[in-house]
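Quick one: the structure is below, questions incoming.
Note that one protein chain is taken out, while the other chains of the complex remain in position.
Moving on, here comes chain A:
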Amino acid sequence: MEQNNSLPPFPQGLASPQNVMTPAIYSPMMPYGTGLTPQPVQNTNSLSILEEQQRQQQQQQQQASAQQSGVQSSSGQTPQLYHSQAITTTTALPGNTPLYTTPLTPMTPITPATPASESSGIVPQLQNIVSTVNLGCKLDLKTIALRARNAEYNPKRFAAVIMRIREPRTTALIFSSGKMVCTGAKSEEQSRLAARKYARVVQKLGFPAKFLDFKIQNMVGSCDVKFPIRLEGLVLTHQQFSSYEPELFPGLIYRMIKPRIVLLIFVSGKVVLTGAKVRGEIYEAFENIYPILKGFRKTT
């Protein structure tokens, strides 16, 4: 357990092949293409959420994967883990220099080479995560709506059952095909946990629900650069990426190509980032936009 928690702060994500100081058990070639779906989930049919979590934790301790440990570890450590997690997803691309140091990792004996550009020091906070999962069986929405608590079903208005749970505070849309959408979670782990809880509810109602193909579809993050931004200048110089129609919407819509993220930039300095499939894309997008925004800072 300690091994798990002590190693994540190591910037093993930055472990490019030439970094020989990487601890041996952490392979630099991690499969970050898998997103946030740990492998064992697909095979389980029986769900007992607590047991499942414990099983997963045990498996992750054995598996040399920083991503999973990041997801499952306690929230106290989360800031550092998010950083290292973010780094792992971006070093996959060739020629991509890590844009940020790891300022929040106190236990880092290995100091990574500091990149040329300094980091903004601001970390976007995740506001909403939308995920989907396939319960693998046809569902009778009427039964679910009648017997489950906190469920509403109005077939004339929308063809799905809307269920809510308080912890984690989320909403689920459950369709008769067995597919489910889970929204409102603030982290990947919470989204997964919530989805499992909903699946458990459906299972308890007598349906043979499974937990197949859990996938994070969208992540929304937001942060504040703390200075006013002159949007007219930004829309002029970055025309190909930005659209700004203040009569319709007070924010500038910036469509970043790499990573494929949409940013909503407001005059006050608030930035909303959306369209990410993994957390690292949000961080990368923000680090890309921050120097640009500094250039259009509205000075008094």
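Going forward, contacts are C-beta pairs under 8 Å (C-beta built on N, C-alpha and C of every residue); 3 or more make two chains touch, one makes a residue touch a chain; residues count from 1.
Methods note: contacts and distances are computed from a predicted model.
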| item | value |
| --- | --- |
| Among "Mevalonate kinase", "Transcription initiation protein SPT3 homolog", "Myotubularin-related protein 9" or "NADH-ubiquinone oxidoreductase chain 4L", UniProt-listed name of the chain not shown | "Transcription initiation protein SPT3 homolog" |
| Per the touch definition above, residue among A:141, A:205 or A:264 touching the missing chain | A:264 |
| Contacting the left-out chain in the complete assembly, out of A:155, A:206, A:233 or A:291 | A:233 |
| In chain A, positions touching the absent partner | 127-128, 130, 157-158, 160, 162, 171, 173, 181, 183-184, 218, 220, 228, 230-233, 235-236, 243, 245-250, 253, 262, 264, 267, 272, 274-275, 298-300 |
